[in-house]
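First comes the structure, then the notes that go with it.
Here the complex is missing a single protein chain, while all its other protein chains stay put.
Lettered A, B and C in written order, each chain numbered from 1.
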Amino acid sequence: MDTNRLEAFSDGVIAIIITIMVLELKVPHGSGLADLQPLIPVFLSYVLSFIYVGIYWNNHHHLLHTLSHVTGGLLWANLHLLFWLSLIPFTTGWMGENHFSSVPLALYGFVLLMCAFAWWVLQARIVATQGRRSTLALAVGRDLKGKISPVLYLAGIVSAFLNGYLSEAFYVLAALMWLVPDRRLEKATHER
Amino acid sequence: MDTNRLEAFSDGVIAIIITIMVLELKVPHGSGLADLQPLIPVFLSYVLSFIYVGIYWNNHHHLLHTLSHVTGGLLWANLHLLFWLSLIPFTTGWMGENHFSSVPLALYGFVLLMCAFAWWVLQARIVATQGRRSTLALAVGRDLKGKISPVLYLAGIVSAFLNGYLSEAFYVLAALMWLVPDRRLEKATHER
Amino acid sequence: MDTNRLEAFSDGVIAIIITIMVLELKVPHGSGLADLQPLIPVFLSYVLSFIYVGIYWNNHHHLLHTLSHVTGGLLWANLHLLFWLSLIPFTTGWMGENHFSSVPLALYGFVLLMCAFAWWVLQARIVATQGRRSTLALAVGRDLKGKISPVLYLAGIVSAFLNGYLSEAFYVLAALMWLVPDRRLEKATHER
Partner (left out) sequence: MDTNRLEAFSDGVIAIIITIMVLELKVPHGSGLADLQPLIPVFLSYVLSFIYVGIYWNNHHHLLHTLSHVTGGLLWANLHLLFWLSLIPFTTGWMGENHFSSVPLALYGFVLLMCAFAWWVLQARIVATQGRRSTLALAVGRDLKGKISPVLYLAGIVSAFLNGYLSEAFYVLAALMWLVPDRRLEKATHER
């Protein structure tokens, strides 16, 4: 069994997730510039989540390239990741509509944390099926970003109850860290 | 005519079904933890349906792998399955919004039953085009899960009018039974 | 330039059209069987449109199989077809919500008529690029169904203002006629 259909299905789900988020940006009734103002936080949270989903798509792209065949367990590990990603439009909308108040900010971080956890499970399963000495295993060996980002999400969740701006700063920081493409995997797949 | 486009189209429809279900999880107006409480049943029914649609995608993936060419009848048997699957977001939303009361629970089970029926028709047609001695025919010969699940759905529908929790238990049980990947098909396609 | 991406994009759009139609089936607030009753016409029009979009997908599948390369004009003829198909969810929803009253019924038929026209344009362009003696040209030579269906749609539009049931009967009849797979094309592509 090849990885094509797994990629195609994941692409489909991620493409829909990234696009339905924009539906939270509801068309205002008035036609003035002032009618756009309440949409600014919704727009900003859309931008942030677009980048996060883009990062996951990008890294997913690299991760599956190291994969030669698919098992039932991998299909479910992948669906588990897609499940948590599918909640991002909800948390994005809630955070945007409530001008970044504490509980929505914390929930946003919690879903990011669960996505990171699901990613880690998927990555671990792929390493398990391919052996500890595979290119992927070596590549993710010192997965620094993978270790830092959950800490940043946790910091964002805790600080959501102290200072909203601080919390946002942690989420933006984690996104910026990931925006730099994953050289380890890119290099590893290139070497194959 | 090859099976690629049939797979791609089915993947597209299933990916959209699994993702638009999350739209039932409507962003609440308040920003407190209490505002999330009414969403808990909606969330739980989303989780259950996500697993069901995931199961169908997973098994569909295996089923089509046993197929070498597509006929007009197969295209329609497949569309028939997609039709019933497309009703899952509706029954999921209704069940979730009504805190698992009887009629929505029964309708949820009815649509699952029709999906199982449509699956059985599709499987039978594939066996018919490939001959009674094909790998698929032998693999599904003693299709135990395929025979138990309609019974569980029926039990869920009947018990919906007696005890909501019992009804849900049947639906969860059927999902758990299917979560175990279909070894028969996986083995059969592997042996080819 | 190959036809793969044209197929993939068309599949994507058609998959979304067929799936967002179900969003018109809005979750009712009550939880009784009576709350489902107003949804019956919406459901029936969903079934009819699901079949129509399924027919177009099915025939589109056959049509593109006769195509060896794509030109700019073909891309736009295909987008033109997708445009009219994309209006089906709207006309389906309007027809369903108004219990099949005259103007919505007529508009439903008008969009079907435009889809048939767009199909005819696409088919003509493909024949033009492949020559009058191509398999497709010979296959569609006596395109009986393609000539009958616009007449049925027109009959449906006119009778919408006389008798709603008669109008619906014409649309159902046209769908039934197309449900039979297009043997001419299926045969033609098979012979290649």
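The criterion applied here is as follows: a residue touches a chain if its C-beta (ideal position, glycine included) is under 8 Å from a C-beta of that chain, and two chains touch if they have at least 3 such contacts.
No experiment lies behind these values; they were computed from the predicted model shown.
J.: If the hidden chain were put back, which of C:L44, C:L75, C:V121 or C:I148 would touch it?
T.: Only one of C:L44, C:L75, C:V121 or C:I148 touches the chain omitted from view, namely C:L75.
J.: Using the document's definition of touch, tell me which of A:H61, A:H99, A:R125 or A:K145 contacts the absent chain.
T.: A:H61
J.: Which listed residue (C:P28, C:G54, C:G93 or C:G156) would be found touching the missing chain in the intact complex?
T.: Touching the chain that is not displayed is residue C:G93.
J.: If the missing chain were put back, which residues of subunit C would it touch?
T.: Residues in contact with the chain left out: 1, 5, 8-9, 12-13, 16-17, 20, 23-24, 72-73, 75-76, 79, 82-83, 86-87, 89-90, 93-94, 97-98, 101-104, 107.
J.: Over the whole complex, note the residues of subunit A touching the chain we left out.
T.: Subunit A touches the chain not shown through residues 7-8, 11-12, 14-16, 18-20, 22-23, 25, 27-29, 31-33, 35-36, 47, 50, 54, 57-58, 61, 65, 179, 181, 186, 189-190.
Methods note: only the chains that are shown with their structure count from here on.
J.: Quick one: compare the interface residues of subunit A with those of subunit B and tell me same or different, with half as the dividing line.
T.: The interface is built from different residue numbers on each side, given that under half of them are used by both copies.
J.: When the C-alpha atoms of subunit A and subunit B are each averaged to a single point, how far apart are the two points in Å?
T.: The separation of the two C-alpha centroids amounts to 26 Å.
J.: Between subunit A and subunit C, what is the gap in Å from one C-alpha centre to the other?
T.: Centre separation, subunit A to subunit C: 37 Å.
J.: Quick one: which residues in subunit A touch 2 or more of the other chains?
T.: 12
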